[in-house]
Every structure is written in C-alpha cells, then in structure tokens.
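First comes the structure, then the notes that go with it.
Here the complex is missing a single protein chain, while all its other protein chains stay put.
Labels run A, B, C and D following the written order; every chain starts at residue 1.
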Amino acid sequence: MSASVSVLLPPLAAGQVGDSALLERLPLMARDLLTAGLSEPWRWLANSLITIGAVIVIFASLFALLTLVERKVLGRVQNRPGPNRTGWGGILQPLADGIKMLTKEDIVPRSADRLLHFLAPVTLLALSVITFAVIPYGRHLVPVELDAAVLYFFAAGAATELAIFMAGWSSHNKYSLLAAMRALAQLISYELPLLLAFVPVIMLAGSLSTTAIVAAQGGWLWNFIPQWHVLTPPGFAGFVIFMVAALAESNRSPFDLPEAESELIAGHLTEYSGFKYALFFMAEYFGMCALSGMAVTLFLGGWQAPLPVLEFVPSYLWFAAKLLLVLLGFIWIRATFPRLRIDQLTRLAWKFLVPLALINLGTAAFWSLTHDWAGPMQLVRWGGVSLAPSSDVRRPRPGHQRGIAPRTYRYA
Amino acid sequence: MTMSDATRPAINAQTSAPLSGPTDADRDELRRHGILLTSIQELANWGRSNSVWPLQFGLACCAIEMIAASMARFDIARFGSEVFRPSPRQADLLIVSGTVTKKMAPQVIRLWNQMPEPKYCIAMGACAISGGPFKQGYNVLKGIDRFIPVDVYIPGCPPRPEALLNGLIELQKNIRGRHIAGPAPVEADSPTAPGEYPVPAFGERDLEPTSNPKLWQPPVIVRPDKP
Amino acid sequence: MLGSGLIQGLAVTAKNFVKSFHDPARLVTVEYPEQKTKLPENYRNFPFLVYDGDQAIDGLRCVACKICEAECPPQCIYIIPDRDEKGRPTKKPKVFDLDISVCMSCQICVEVCPFDAIKMDQHFEIATAERFNALLLHREDLAKSDAYFHTLHPTEAAQVDAVLAEAKRRTEAKARPAAPAAVPATPTAPAAPAAKPPEPPPPAV
Amino acid sequence: METLAQIHERLAARFPAATLTLVPNPAPPAQASLLLDAAHAREIAVFLRDDPALRLDYCSNVTGVDWPEKEIVETTRSVQIDPAGGPPRTIEQKTKRLQPGCLEVVYHLYSMALKHGPVIIRLRTGNRSDQITLPSLTPVWRSCEFQEREIFDLFGIVFTDHPDLRRLLMWDEFTAHPMRKDYVEPDDYEWEPTPHDDVLAKAKAHYPAPAAKAE
Partner (left out) sequence: MGPHHPSTHGVFRMMVTLDGETVVKLKPVFGYLHRNHEKIGENTTYLASMPYTDRLDYFCSMTNNWAYALAVEQLAGLPVPERAEYLRVILAELTRLLNHTCLAGFLLQDTGASGTPLMYAFREREKILDLFESLSGSRMMCNYQRFGGCRIDATPEWLAAARQLVNGYNAFLDEYEELITGNEILMARTQNVGVLSPALAVNAGITGPMLRASGVDYDLRKVDGYGYYPRFEFRIPLGDHGDTYDRYMVRMLEMRESIGILRQALDRIPEGPVMDPKAKIRGFKPKPGEHYGRIEGPKGEIGFYLISDGTANPYRYRVRPPSLINLTILEDLCLGHTLADAVIILGSIDIVLGEVDR
C-alpha cells in the first residue's frame, strides 16, 4: 500500500525548490559552521547538543511567548487589552513572571513525599521535551529520524500521566489526590482515541516515520489544493478526534479537570510553588506544543506550503505558522467553553470518540483502497466515507438520553 | 489630639527599607546618556513588581470590587496581575478584601503562612484595615494587621477598583525599593517554624490571643477629657 | 445538531476578539493611571469640611455641634469644640478628626449637618503604607475651600448657596429690629426638601 | 383569609387544653400575633400547616427576641367621686413590679398555596436562665432549620427535636449568646484614633500608666 501511495506523489528532491534551498538549509549550515573544526565523534556530539539546545531554547521562548499571547488573546476576547505595561506593550511580561518565579520561595509541605514531590515536575518536563525529538520542523530539520517516530512520540507522551499522578500523590493534599485520580482516568481514556485517530494517517501514508508522513502530504491537486491529510474525509475525522483528544491530553479547557480551579483549587499543582510550579507550567505548554506539532505533522501537511507559489518561504516558517495557528485554536477554545464533568468526560471518550475513531479506521481503509475509483464511482467513494462517521454522531447514546436539550418555559 | 509618639512602636518596619543603591534620579540621568544601569536586585525587583499574582481570595463586599478590578473595565491584567491563583502556594499577594471576622481570622493567617516568600499583603477597604463600619461587632476582627503585616492600606468602603489599582501601583513602587533578601525579619516568631505567624485559637469568648503582640502594639491614645 | 451551540459560542468569542480592535464598545478598558473615568457629580468618597474665604481653619462652617459625630453610623468622627480664654464655646472645632480607615462614605453626616459644613469629597487615590498617620484626617487635612466644593458638586453647591443666602437674608432681617443675637441660620440639607429648624446639639454620647 | 381572632377561636375550640393569647400590635399595619404555649405548639403548627382553609405551608421568618427582666412602673388612675359632692378627683397610683424576663421566638407564616398571610405565632420560654427549652418547629417547616440554629447560637434557646442543633454563626467553643441584651462584648482593645467615650475608657483600662502620665 505504501508503494501505491508514493507513486501518486511527485518525488521529492532537495534541489527542486530552487532558490529557497539556501534558506531551507540555513539552520543546518549554521550548525555545521560552528562545529566544522571538530573531529568526527566530537562533531556528532556537538551537533546533537546544538540541536537539543536549539529545540529547547526555541520552545522555551515559544512557551514564554505563548503565555503572553494567551493572556493577550483571552484579554481581547474579553474586551480588555491584557498585559501591556511591562516592557513594550507587555512583551516583557513573561520575563517578569520568570524572574519572579525563579526568586520565589520553594515550599515542600511537611507531610509530602519529598523525593516524589521533587521528581514530578522534572519527570513531566523531561518527558515533554523528548517528544520534540521526532517532529520534523522543516524540510531538513528533524532532530532524530526514527522509523517508528509516531510510536515513540505517543509512548513518551503517555508517560506524562505518571508524572501528574506523582505530583498529585506526593503532595499529600486532598485536592491534589482527587486531581491525580482524575488525571489518570482522563489521560488513559483519551490515550485511546488519540492513538486511533492517527492510524488512518499511517494507513494513508504507509509509514510510521514522521518525515515520510509529511512527505506523503506534498504536492497539490490541480495545482492549488494541498494534499494534506486533513483534507481527506478520514483524515478530517481523524483530525477532529485527534484535536479533541489532544485538548484532553494536554489538560486544556474544556478538559482541564485535573487542575479545575473552581473545584479543586489547582489540582495536582496545589502544593507547588516557585520554580517547580513554573516547571509544571512549562511542561504543560511543552506538551501542548508537542501535540500541536504532531497534529500539524500528521494532518496539516507538516512543513509543506499551502500553495505552490508560496514555496519560496522556508519550510520551517510554514511549520511555525501552522503550529501557532493550532495553538491559537487551543486558546480560542479555552476562551469559550465551560468544563466537562469527569463522568461526562470519560463517557465522551469511550462512547463517542472511540467508536468514531474505529469507524474512521474502516473508512480510511475503504478510502485508500478505492483511491483509483474515478468518474461516478468517485461520488460513491465520497458518499461512503462521509456517511460512515455521521452514523456515530447521530447514534443515540444511552448516557445522553436523559433529555439534554434546549427547553421551553411557561409563564404564570 | 495628643498622642505620645514615644510609645508608638515601629509597625511595618519592613516597608520603609530604603534602597541603598542609585536613586531614581541617578538612573534617569544615566539612562539619558544611554547607560542602562541595572543590578540583580533591580532586575529581581522589576520582575517581582511586574508579576504580582494575587490570591483568589474574597471575603466580603470588597471582593466584588476586586473582581471588578480584574474585569474588562479596569483590567488588572495590564499590570500583569490578572493571574488570580486559587492556591496560596503560587500567589504573591494577599488582598484582604473585606471584613475579617474572628471566625475567619485563623484561616486568613494560615493562608498567609502558606504563601511563599516574598509575599505582600494589601488590606483593602475599611473593614480589613480596622474593622471599619463593623468594628463595634463582637465577631469582627479590628484590623488584619493585628496578625499579619500589611504593606498597603486602601481605605474606602468599598474602594473603587481604580483605588485598588492605585494601591497596586503603590505596592509595585514599594517592591522596587526592597532588598533582594526579602523583608526585614520582623516576623519569625517561633524558632521551630520560621516565617510562620502564630494562628490564634478559638476561645470561649474571643480569639486567643487577640493579637500577635510581636507584630502589633497599638499606640496609646490620650485624649483630653471632653468639655 | 450536536455541537451547534459550541460553534455559536466560538463565533461570539471570535466576533468579540475581532471587534476589540476597532469597536470601542468591545474594548471597554479605561487604562487607569493614564486615563481616568469622569466621576459623576454625585460621586462620594469620604467627607471634607467646607470653609468660606481664604482662611482654612478660621473660615470653617463647622460649629462643632457634634450632630454628625452622634449620627455617624460607624462612629468615625471625633469633635472637641474650641473655647476661648474665658472658657466660652467659640462655635469652632478645636479638634475635628475623621478616621477614614473606618468611614464608609455613607453621606449621613452630610445629610444631618444643619450648617452645610461637611460635604463629600471625590478623592480616592489614597492607598498608603501607613495606617495610623495617613488615615486619620485632622481638620487641617479636611478643610477644603468652598470653590473646591463648587467644582466637585456644582448643582448641590448652587442649592447650598441659595439656602445660605436665604438664611443670611433672614437673619439680617431679624437682626435689624431685634438685638443682634447669635441665632443660627435655618438652612437645610439639600437632600431633604423640607427646611427644618436646627435642633440643639444633643449631649455627647 | 380569616382574621387572627377567628383563627384564635378555631384553635381554642380545637385545642381546649392549650393556652392561647392574642398579642396586639399597636403599629399601623397591626400585625397581631398569637402566643402559643410550648406544650401544644407542635400540634398547633401542624394544624395550621394542614388546615385546608389556612394552608400555612411557608414559614418565612423565625426570630428570637430577648426580653430581659424589666422593672415596670405602672400608673393606675382612678376617678374618685367626692362624697361631699365636689368635683371628681383623679388619684394616681404608682405600682412597681418586676416583669419577668423571657426569650421569645416569633414565626411569620404565609401560605404559598393560597397566597395569604402573615399569621404570626410566638413562643416564650419560662425565663432566661434555666427554662430555655422550646419545641422545634423544624419537623413542621424545614425552613426553620437554620433560623432556629441561629437563635440557639445567638439567644441560647434550646429547641427540642431539632435535627442538628449546633452553633450556626459563632464557633463551637464560644459560650456566650451575643444577641441577648445583657451581652458584654469581649474587651479586645483596639487602637482607635477617634475614640468615643466607652472606647477611651477601655483604652485607659489597658494602658493606665501612660494615660495618667500624659495628663
């Protein structure tokens, strides 16, 4: 199957994009220039360290930027300007927050498990950072090329539950414990739809390697419609499921149950102060960035430009733009929705998203098997894949039977 | 009114710690010449003053004005302070917004103890400062500064949200003038739990003790007899 | 359809986000230290004492009758009437203290004052780090000129002026036939439509 | 709706053993009330709630009132006709008597079903020290639950058969009943820049020496 898909796509060569090749290679050339004087094993080590450093620095500044953007966007949505007095128009706000966090007293509760209490943020951060390794940021910019990159990504991402549970358990606080329980229930529930959601992509691309998946999304139909997976019916359904599950996996509203402010104070973070809290915060944003990056890679064509004429823009910029767009979506959703309850949350996962993802799996198989249908058969193909997921959307769900509907009211 | 100033102890000693560095005027002068004078202390103070996260803690009427100050019309976010943290572990600023009753006072002190240094306290409104209109009540604490140190007092009943913002600006100024090592250690009453303020117990008629004598020594009032 | 409510909500927030850049009704923030909302004329925040003429202390309208001290709900006013050398009351306050850490700006002192001597201020930027000295206002801090009162509450000030002028005319009319007696004026609080004769100061509570 | 006098009559006929007194109210709206005796209060309350003509299903307000012992000076006037045929003389006699103190609970009842009311009933304790037990009406009207707890807290009336009689507003260790008229506030001295006489007296009690020195 992978062969049949790759035949459809134009072969990719580095020299094909012409002038932009230099720009494309610019980060790599800079790195090579720095390490040019070193002998081979050292050079490899230096190259890797530079890559790791660059990824961490870039995402750390993205994290800083993101906190600011989130506060600004939330502000704008709520008819107010947001932070604008620290630095020029508020640009230094994250810096101020960072300095304050760094210089804040670090409190470990007397009854807490000191070791776990310390390890939890470190583990979470480490696990979030290593997921960055396999995301292709540009045409030539993949920190680690793995054959099973997608698998690696989700394995590392799934382990973050452990860290959250550690935090909740070690704090020895009733709210934290409840949060830990919620986190486990929630993250395990959403691991499944998350995994099932991208299986269609793997079926379409025929590979577990992220580079190959991005490469499979290159090219344009009739020279202007990009062949991204999100624009195919199973890919679109997969994208929606993936994004819902990603919201839940990264503990974002409306699934921010583990740290639900109005119920559990700050959930598993209740007992964390100062820099450890900042680490948690950072790790959560890293997790969100990684999942968004993966969404971009799997569904939104990775670093591919949306139109042929726009190819002169370096691919990593396209990736950054798409990443920011997805992150903005996260913020937008946070600004709008109330939170679900834990039972509704798990019900949504098991009774709606998982069946939908399974149906989508079948649809994807049908879709990729029928890629050569043409003429009127094309209509049948589109009809088939569009109807299948909607059968799940329309299916009556026992949990929702008790009349969740708009109501009319009478007057005395 | 005659008041014997000699008997008045230094209350809030930590708020008047002078900055032993260059003055604002010096700095402005240097800045004009293109030199950005800074130090670790200033950087830290700058960061702290621009990122004061209040504890999401409302007591009474003033809490509504506190919420209003964080809402669109007044937008405390402009000062970087809209991050109302519900957990005291992550908060920098305790806004005592409203009447502290004797039943509530131990809880407020506990919250204050749970906050990490450096921490600041704003007494917002008449009730938090002195018991205010309700000070004649048997269950009303006559000022939160009997138990915890207060950095800025905002009178008013309730103060307008602008007045709260004004208080926050005052606090920011205050923070910029501090030493990095934190406030002068006037607190630290118990050697076993440094930095913790004793929490009063509920007595049969009143809180026991009724104030923290290390922190609070009211001046003596001497009035001439009424004619 | 499932999700239509969610999409509607997203549309509303998006609309607000976009409009906040060009529609002033969607960006309602008053950037406080730089911009200030215009306070309405009736706004009240802590009382002050009105004086006539140039002398802040001598020109105080307050006659130390202690009505406001008695009526003040939170008991935040403290007055000692002044006496001259012979021990006779001079109808001036020797001490007029107002504790704004207790005051709740209820305006009852203004309503009960028969002499229009105490009025409400509009100054609210008084955050301070000093509880005792900064929040206890003495008569020197409280005394503000009649012109200041006119700028704050022009309508109320005009009414007060009319009432005072009327009272003056009446006392003069009375004083001409009779011996000049220290009859207090018969003004009224502007809120109360009926003119009431002033009551004798109640005994100190 | 029936007048209170009619209700009184019906109740008296229905509960002959109960002592019922009509308490007049001189205020213009004249919300008179019915004083019940504690022994029959629960029965009467159930009757008032369930009687089809009254249906007082809603107990709005429950209040405690403290009536301390009071010395009442009563002036009785009697007109004496002079036997000698002179003009009649009025003789004033002053009698002093000690009105015993009591604690009182006032219930304001309304009917939501029939939309009428109020019917006010009162209960009185025997005195203010040891006979302070009254039957709880919470089993009849749930809305009394917190209000009776509050009265227990602030006035010290003990309600029998109350499901959860604990202090409502003050802390559990508190012993006094602050809404009683003879309650004395704890002397927690507060520095008050504008001290009124009682405050000043308190302040002097706390700082006798400097106060004397300054004078």
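Keep this in mind: contacts are C-beta pairs under 8 Å (C-beta built on N, C-alpha and C of every residue); 3 or more make two chains touch, one makes a residue touch a chain.
Worth saying up front: this structure is predicted, and the values here are computed from it rather than measured.
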Inset, instruction - Could you tell me which of the visible chains the hidden chain touches? - result: A, B, C, D
Inset, instruction - Could you tell me which of B:72, B:95, B:152 or B:171 touches the chain that is not displayed? - result: B:72
Legend entry - Sole residue of B:57, B:147 or B:197 that reaches the chain not shown, by the stated touch rule: B:57
Legend entry - Interface residues of chain A (partner: the chain not displayed): 74, 77-80, 178, 181-182, 253-254, 256-257, 260-265, 334-344, 400, 402-407, 409-412
Inset, instruction - Please give every residue of chain C in contact with the chain that is not shown. - result: 2-6, 8-9, 11-13, 16, 28, 40-44, 67, 71-73, 104-108, 111-112, 120, 189, 191-194, 196, 199
Legend entry - Missing-partner contacts on chain B, residue numbers: 56-61, 63-65, 67-68, 71-73, 86, 88, 98-99, 101, 103-104, 107, 111, 127, 133-134, 136-140, 157-158, 160
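Rule of thumb we're sticking to: only the chains that are shown with their structure count from here on.
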Inset, instruction - If you tally contacting C-beta pairs, which comes out ahead, B-C or A-C? Let me know. - result: B-C
Inset, instruction - Indicate the whole-number Å distance between the mean C-alpha point of chain A and the mean C-alpha point of chain D. - result: 67
Legend entry - Geometric centre distance via CA averages, chain C-chain B, whole Å: 28
Legend entry - Touching two or more other chains - residue numbers and ranges from chain A: 78-81
Legend entry - For chain B, residues that touch 2 or more chains besides their own: 1, 72-73, 75, 78, 130-131, 135, 143, 219, 226
Inset, instruction - State the interface residues of chain C toward chain A in the complex, per the touch definition above. - result: 2, 6, 9-10, 12-14, 16-17, 20-21, 26-29, 31
Legend entry - Residues of chain B touching chain D in the complex: 1-2, 4, 7, 102-103, 130-131, 135, 138-139, 142-143, 202-207, 210-211, 218-223, 226
Legend entry - chain C-facing residues of chain A, complex: 73, 76-81, 332-333, 335-337, 393
